[in-house]
Structure formats: C-alpha cells, structure tokens
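Worksheet: the structure to be examined is printed underneath.
Missing here: one protein chain of the complex. Every other protein chain is in place.
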Amino acid sequence: MNPEVRDESGIGLDVDENVNQFLTFMLAGEEYGVDILRVQEIKGWESATEIPNTPDYIQGVMNLRGTIVPIVDLRSRFELERIDYSNTTVVIVLKIKTDDSEKTIGFVVDAVSDVYNVSEEQLKPSPDFGSGVSTEFVKGLATVDEKMLILLDIDHLIDADIDINQSAMTH
Amino acid sequence: MTIDISQFHGVFFEESFEGLEVMESELLELDASNPDTESINNIFRAAHSIKGGSGSFGFNDITNFTHVLETLLDEVRSDKHKLNQDEVNLLLSTVDCLREMLTAARDGTDIDQAQVKSIHDELERALGNDSVTEAEAEEDNVVDDNDSEAIASALEWHVHFAPHLHLFQTGNDPLRMFRELEELGTLTSAANLSKLPPFNKYDAEECYLSWDLVLVTEANEEQIKEVFEWVEDDCELSIEQANQQEASNVVNVVADKAAPISEDADASKVEPIVDKKKAADKKAGANNESTSIRVNISKVDALINMVGELVITQSMLSQFGEEFDIKNIEKLNEGLKQLERNTRELQENVMQIRMLPISFSFNRFPRLVHDLSNKLGKKIELKLSGEATELDKTVMEKIGDPLVHLVRNSIDHGIEMPDERLAAGKPETGTLNLNAYHEGGNIVIEIVDDGAGLNRDRIFQKAVDRGLIKADEDLSDDKVNELIFSAGFSTAEQVSDVSGRGVGMDVVKRNIHDLGGVVEVKSEAGKGSTFTIRLPLTLAILDGQLIRVGTQTYIIPLISIIESLQTNIENTKSITGDVELYRLRDDYIPVVRLHSIFNIACDSAKLNDGLLVVAEAEGQKIGLFVDDLLAQQQVVIKSLETNYKKVEGMSGATILGDGTVAMILDISSLIRLYREQAEYKTSSAMNNQAA
Partner (left out) sequence: MATILTVDDSASMRQMVNFTLKGAGYEVIEAVDGVDALSKAKGTNPDAVLTDVNMPNMDGITLIQELRKLPSYRHTPMLMLTTESSGDMKSKGRTAGATGWLVKPFNPEQLLATIKKVIA
C-alpha cells in the first residue's frame, strides 16, 4: 500500500539479472503482479471525466499533472464483477509500450499488495484459465511465499482496444 | 583589442535569409517591363545589406558574388539598365545561389562552385562585362601594395593644409587630424594666421587658419593622404616629399596601382584578419541552427505585462500573510483568485509563443508556382489567403512537405495548358488558391485549383487494374476521388518529375494522419479540385464556451458557435423516427442531442427545458441541445491521443480551473458522428420494417 515501495525496492533488495521485481495488487481475491519498472505512480481514486461512446471498462480520463490519462477499470477489463470504489481503491499508473510510442494509463484495482522478487525459474507459463482473465494478458504464473501471483503482460492489456491505428478519422 | 566577430554570425545569417525572402517575393511580383521603383529599392537594399554584412563578417566569396548583383541592381535603380524577364529569372536564380552560399557558410559545408561561377558570369554578362572577375584582379594589386609598404623607410614630408572656411560645419577638426598625423611619426606645425578677419567680422564657426606641417615618418603618401581623406574637397592640400630622389619611385608605383581599385581593395585587406577565425566561425554557426523561434514582440509584451500583474498579486498576497486578520479573508480569496487568473493567463500566453502564422509556410509557394509554371509552360496565378492563421511551430514544420506535394500536384495534374484552357472556354491563366483558417480545434488548409478536375473514369479504371476495387463496384464520386490516396496510385499518363517520382498521395495522406489530421478531395470535372487538410492544433489555445449536460461539462469552440437560443418546441419538427429539425428563421437545422449522441444522462430531454447552441462546421449548421450554458474561457487543448486515442466528436480535452478534465467538442466530427448514428437508426428501422 505504500506508494514509496517502488523506491525502496530498487535500493534495498538484491537485484539479480534473473530476478525481476513485481508490484502486486488485489483484484477480486486474486493477486496480480506488474513489472515494477513500468509503474509510474500509485494514487488514490478520484473521479474521472467520462469519455462518451467508449467501452465500459474505460472509466474516463484524469488530469495527471497536466497530461490527460485514461483510466481503465481492470475488473471490468477482465470481465469480473464490478464493485463500488472505496477509500482503498487505488489507481496504478503504468507506462505501456505500443509499437511506436509510450502511453501512460491508469488502472483501477481493489488494493495494492506488495513487492516481490520473481526469478526466471519461478515463472511458469499460464494454463488456460477457462474463464476469467484471458491468457493473452498473462505473462505467466509465479509462486512466491506459497502464494500464487498472476503476472500481467501489460503491453497487451491495451492493444486489444486502445489502439492508435484504430483512428476515428477513418469514416 | 580583439573581438570575436563570429558571435554576430547568427543574426547576420538570420537577416540575410530574411533579405533573400524579401528579394524573392519582390522579384516574383516585379513587372520586368515597368519595374516599381520602391520594389527595386527594396531588392537593392537587401542585396546591399548582405554584401555589407558578409564583407564585415569575412564571407568574402559571398561579398564578391553579391557585389556583381548589387552593381547590376544599382544600374537598374538608376535607369542605366533595363531589365527583361530573363534577367528577373536570373536574379531569382541568384537569390537561390546566395541562399545556398549562406547556408554553406553557416553550416561549414561545401558548395557547388561551378554553379556559383556560372551565375556570377551571367550577372557579369548582364552588366556587359566579360567574365574575368574584378576580384581576382584586385587581389593581385593588394599583394603588391603590402609588399611595397615593407620597403619604405622614414622620410620627411611637407604638408600644406589650408581648409576652406566651412570646414567646421562638416564636424571635422584640424587638431584631430594633426593628432592622427603625429601617430604616423614626428610632426612639427606652423599656423598661418594671415586670413584672420578683424574681430568684429570674426565668425567662430568658420575656419580662417592654414598650416604648414613637417612630418617625418615611415608611412607612405597614401597613408598621409588618408588622414585628409575626408576633407580633400574642403581644403587646399599639398603633400610633398623633402628628399624626392630616394624613395619616390616605390611610392608612386604603389599609388598608381592602388588608384584604380580605390577602396574596394579594403575588402581584401580585411581578409587575412578574418581568415584565421573562419573555421571556428563555421562551427559556431552550425550549432545555432533552428532551435530558436522568432516571436512577435507583441506576444513578448503581453507576457511582460502578465508577469507585472503577477508581481502585483504576489506582493498583495504576501502583505496579507504578514499581518493576517480573519477580517481580510474575503480579500485573501480575491487575491488567490487573481493569482489563479494570472497564472492561467501566463500559461496560455507562453503557449502562444509556439504559435506562428502559416505565412511562414505559405511564403515558399509564390516561387514554387512561378518556377513550375514556367517549366511546364502553364499560366498560373497564385492567391494566398488567411496567411495570418496561426498554428503550432511543430505542426507547421511537419505540414510543409505534404503541402508542397499537393501544390505541385495541382500545378502538374490539375491546371491545364493555356491552349487547353482556352479551348475549354476558360481564362488562359489558371488560378491556384491557398487558403487557411481556423475551424473548431482545427486549422484548415485548402488547395483549390480551377483546372480540369479529377478524371473519375480513369481513376476508377486504374483502381480496378490495381485490384483496389471491383469493376462492378458502385461508388460515389467522392469515394472514387478518395482512391487517389491509396498506396501506389498515380494517374498521370507519364510520371513527371514535377509531382515527384515514387512519392504518392498515399504518403501525403499518411503524413497528415500522423499529425492527427485528415485530407479530403472534392473535384468537379472541368471545374477543378479542392484538397482540404484539417489539422488539430495540438498545443493550441482556444476560446471556449463551457456547457453542461447532466453532470458533464463540455467545451464548444467559440469560433464554431453562431448563436445560442432558448428552444421553442413549436419550431421543432420530427421527421422519420429520431431526426428532429429546428426552424431557425428561414433555415431548418438538425437538432443534435448531446445526451443521446454521447449516451449520458441529462437534466431533461424536453427541448423547452434546455438550450440550443447553433454551431457550424464545413458549411453545415446544427443545433446542439444542452442543459445549460456555463462560462466562456480560453482553454489549452490537450491531446487525447497522447495516452489514449482519437475520440469521435472530440478535438481534445482541457483541464479546468478545479483540476478536472473537460472534453472539447469538435463540431465537424460531431456532425459525422450524428450522421452515422442517424444512418444507423434509419437503416435499422428499415431492416425492422423488412423483417
């Protein structure tokens, strides 16, 4: 839950070439992890401005120090049951890489959890979930401290929809 | 004292390039048979400045080159030389050549000497000289001059100097000259008072004295004469050498040789001093390139004013802080509001600095059209309008090439040969309009020609040949025309070097798309074509009208708004399902319900409860139905594409005073959205009927 956690992790923990650090968060009882190097900041939920005629999981846009950042409701993106936002609801702002640019996008999650070191060996390919999170967003699974983490491939989290080539100019 | 003159190069290049632009545009407008005196003066002055500057800053090849140009222009100016159109074209090439020479000097690159020489020679021919350049001859003389100075030894000179009465009135002073002579050697002087008038007739402003001077110096006669150079016509002067036989030969040779070249030799004398610095100068010049931006002084003044206000607000606020009293809370709030306003204005105005008039981009076209039409034997008149329309510097830089391509295309493929035009009953001279204006959050640039128009059949056939469409496809004219933007499409029967090989309209379209813009073509056979580019003003500021629908705030660009009115239900007419029309005087305009088009909640769906904002884009008026009008304010347009994507109906977003985001509506995109939804509704209604 501590937004400073990213800074500490870089200094305090051993950094091995084979070891990546993941920030984890909770979503409908599961623990998900994202590459900590992609985390730009973690902030509390503030209301976003709706963008008309966009998919439901686009919560709207927020002002992040002068730039306009879209906010994605991750529960909704994963087709999980939506819940009302509370005071623990946080927005994790991530840097997403597309083919030719970098975008900053906020993801609404239930709560931030922890930071873990995950080595290459700990990373297992994900089985087909059957339902829930589509495997295309998942980089793999890892078991750390007897907990199972679902590590997300965040670049693929958006290319299904937020696609610059899919310009609205083509009419 | 040593001064590094390379520090002035930046300004020199900048003003020289500006001078060339002046020359170019004056030349393009010039009627060779009856040249306007003021135009010739302007052209002359520009050349003259470049010559003067390049000489002073050590770019001697440019000085020599410009010298011939200046001489020719001087003869034109004084009616000694009559210009013809060929010579005007030569002058235009000279401008190009100078531009290249300046660029090369600035960047420290090489330049095509043969081309410089050939234009130089042509200018000489126009002057009636043969092609041996004077500069070469001059240089030889200077070498002699320098050599001979070294030979001279101390000699005694007798100087008689009798100034005319009015000498003082030219600001000259004999004492200053004597001081100067003293610097050359040992001076003794004797004043002759014989011409002094009686005291009552004495005029303190006149010079009655004359002098006999003896100077012992190593300097030669020229150097002594130089001291009197400014007064030689205002005095009797004789300079004689006391012991003639010893060195007079040397001195005379120098004097004779130096005489015909007079002061021009000075140019060459400067050279060695400057030469050493040349390499360093070039480097410095190259680094200064194009990272700067020229800002209209009025924008700077506006900023200074705002900073002034900010300082006042700040001092007022700190006063409250020092002796805070709860009674002043009202005033404090006022001060904070003022601070907020100052800050916002300051931000907006700083953004304005990046905005430049599109004339920077349009300026190159008169020349382009002139050259191309000459080359193709076409007659074309170029009309520019909206040159003051501002857009962001970055957008301007990137739109340059696509614009050139479209203009070339219109000249090459659009406008017909004069005989074809006459045969078609059109004026012999074709017209090309370049037009820019703001529309909503966009800048619109139109390239309009009155040429033959696009050949629908040929485009269609070609598209079929290329497999882009099927032979039996039923396409509207606009759809067919749009095919020219498809990859690899070229309808010219011969690929000409004018429109460029390899680069097609598809690249133009892609470049414009990359800027977040669109390009469209409208064409009518025999009447001409119009290419319309719409570009977002990504960093622009616009005057906006804030409106409210339900809980949402949107911004409508003020420039798109015609009027806002209380709706009267009696003026509304519903046709086919969901299409509503509103009678506005003699017009029927479609009612666009923002709540329904954006699928959001509103206060009331009853037209009588809300307001209708009449807006216009692309010649289409619509009535936007909203709950309420809020404030009007300037807003900074922020791109939605940076982190998201283009959103239909929006030109971007902005951040309001309270930090929240509000969407900026784009009327033309909104009209498209409305049409699509209307079509969808109509077609699904029809489908339902069919089922």
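Each chain gets a letter, A and B, in the order it is written, and its residues are counted from 1.
Everything below uses one rule, namely that contacts are C-beta pairs under 8 Å (C-beta built on N, C-alpha and C of every residue); 3 or more make two chains touch, one makes a residue touch a chain.
No experiment lies behind these values; they were computed from the predicted model shown.
**Student:** Quick one: jot down which shown chains the absent chain touches.
**Tutor:** If we consider the entire complex, the absent chain touches B.
**Student:** Would you mind spotting which of B:Pro35, B:Gly55 or B:Gly610 touches the chain that isn't drawn?
**Tutor:** Candidates B:Pro35, B:Gly55 or B:Gly610; residue touching the omitted chain: B:Gly55.
**Student:** Just to verify: which one of B:Thr63, B:Thr389 or B:Ser523 makes contact with the chain not shown?
**Tutor:** B:Thr63
**Student:** Thinking of the whole complex, not just what is shown, which of B:Gln169, B:Ser238 or B:Gln461 touches the missing chain?
**Tutor:** Hidden-chain contact among the options goes to B:Gln169.
**Student:** Suppose we count only contacts with the excluded chain; which residues of chain B make the list?
**Tutor:** Answer for chain B: residues 1, 3, 5, 7-9, 11-12, 14-16, 42, 44-45, 48-49, 51-57, 63, 70, 168-173, 176, 179-180, 205, 229-230, 233-234, 262-264, 266-267, 270, 273-274 touch the chain left out.
We adopt the following convention: only the chains that are shown with their structure count from here on.
**Student:** What part of chain A is in contact with chain B in the complex they form?
**Tutor:** 47-54, 60-63, 66-70, 103-105, 162-164, 166-169, 171
**Student:** Mind listing the chain B positions that touch chain A in their complex?
**Tutor:** 513, 516-518, 552, 597-600, 638-650, 653, 655, 659-663, 669, 672-673, 676
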